[in-house]
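First the structure, which I've put down as structure tokens, then a few questions once you've had a look.
Left out: one protein chain. Kept in place: all the others.
And now, subunit A:
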Amino acid sequence: MATFGNLTDRLADTFKNLRGKGKLSEADVDGTVREIRRALLEADVALEVVKQFTGRVRERALGHEVSAALNPAQQVVQIVNDELVTILGGEARRIQFAKNPPTVIMLAGLQGAGKTTLAGKLSKWLAADGHTPLLVAADLQRPNAVTQLQVVAEQAGVAVFAPEPGNGKGDPVKVSKQAMKFAKDKQHDVVIIDTAGRLGVDAELMKQAANIRKAVDPDEVLFVIDAMIGQDAVTTARAFQEGVDFTGVVLSKLDGDARGGAALSVASITGRPIMFASTGEGLDDFEPFHPDRMASRILDLGDILTLIETAQKTFDEEESRKVAEKFATDTFTLDDFLQQMQQLKNMGSIKGMLGMLPGAKGMREQLDNFDESEITRTEAIIQSMTKQERTTPKLLNGSRRVRIARGSGTTVTEVNALVNRFEQAAKMMKTVAKGGVPQIPGMGPIPGGHGGKSSKKNQKKKGSKSGNPAKRAAEDAARAQGAVAPSAPSGSGFGLGGAKAPAGGPSPEELESLQKFLGR
């Protein structure tokens, strides 16, 4: 049960009720606002933020812009999205570097928010940009925090300044001061100070943090906050704002399934921008925060942009161009199919990717049942074939199939299913590559507007990507691969099947509004 899913699901449900109506009455709006309020509360948005938010939404929903609109429900979605983006900070801000290096960045936050890990990620990210960061171990409180920072620094390949062993000994203010001198001597242009975790109510430790701030006069003070935090986000954020007056916020543990509340609360209460998002335990799981994408995610319009970026990073362009050509010329073989699948796998968890797609809410349950090892099984089947068999699947007679099944530890039925689906996929991709709308054999009645939808989707991608035909074809192919699978009995074989198919399933309204957002 994903908290975040609840928010989007609930909004979607509410709007479904509104959809049929030509005009919104005051009672309709009140009902919707109540649902939004509840949904936001369940997503851990702080109560006072919820109150302000719903107040504004209500006011605007009752105004002229909605009653005059053709589709009021869509208008409300638009308003909610606008307001979300406004609160989350519109544009993402970047780190302000000092005119005279070193630039000093201080990290502060509750215990367990992820400061030390973030220090490593931030330093690696900066180092990749050509900076020479220095990590400073000013968390002398938690047992072995200093050691952890040293290990993290080593992994990130950056320098660390840790004159004190920690574990309750040493003065963090003094360490920070010494670090400044050290950085100047050694020509480090960025200094990142990792401070101890502290509670907002701990006056003594807050004073210590303020003293560190005074001592080093940082250019940025980043407040690290756990995306899972509840109503307490408000109290904590206020305490830290008063205590150390942070300049920016980092949202950590965004890879979990809670991501709505804290971001909204903190940004709204303190007026400070959320600058970065931390999305995993690896040192590379770190990205600048995109308020507009976050808002779209809350509205379940999907995180298309991130998805595209991931896809672009992973798909080998040259490779994709070749494959696209193969589709068009009908020389697509099981080998290519295998490669495609491996590329997909590289893109990371398919579940994660699907979560970024619009309309994914309806498939969450399916996603939970989706077994990624199906891909591995498919791989095994293909790898158990001879070269010749892979290029000309027609060769596959009964005894060959038995051999393959034995070789891959599967059954003949599974091999059969894979071959069937491969043939369908190849046929369909050929159509797609030539720019047509796939007619999927064996898929049964296609739900209304399906074809139109997928073509619409393609247009959108074109719009957002300034036309790279090869990549586009590859993405189409990836999508087509997924789309074919519903024909598979109980989603085996391709593996992508049952789960990926509903990705094409957002209603036309959702797509329209999505288009609007992407068009901006």
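The rule is simple: a residue touches a chain if its C-beta (ideal position, glycine included) is under 8 Å from a C-beta of that chain, and two chains touch if they have at least 3 such contacts; residues count from 1.
By our rule, contacts and distances are computed from a predicted model.
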Review point. Can you pick, from "Signal recognition particle-docking protein FtsY", "ABC transporter permease", "histidine kinase" or "Methionine biosynthesis protein MetW", the UniProt protein name of the chain not displayed?
Key: "Signal recognition particle-docking protein FtsY"
Revision key, fill the gap. Checked against the full complex, the residue among A:L199, A:A215, A:L338 or A:V412 that touches the missing chain is A:L199
Point to revise | Residue, one of A:Q148, A:T195 or A:T270, that touches the chain absent here | key: A:Q148
Practice item. Specify the residue from the set A:E26, A:D217, A:D245 or A:E281 that touches the hidden chain. Key: A:E281
**Study point:** Residue among A:I192, A:M228, A:L396 or A:A425 touching the omitted chain
**Key:** A:M228
Check your understanding: Contacts of subunit A with the missing chain: which residues?
Key -> 1-3, 38, 41-44, 46-47, 110-114, 116, 141-145, 147-148, 150-152, 155, 167, 199-203, 226, 228-233, 235-236, 239, 253, 255-258, 261-262, 281, 351
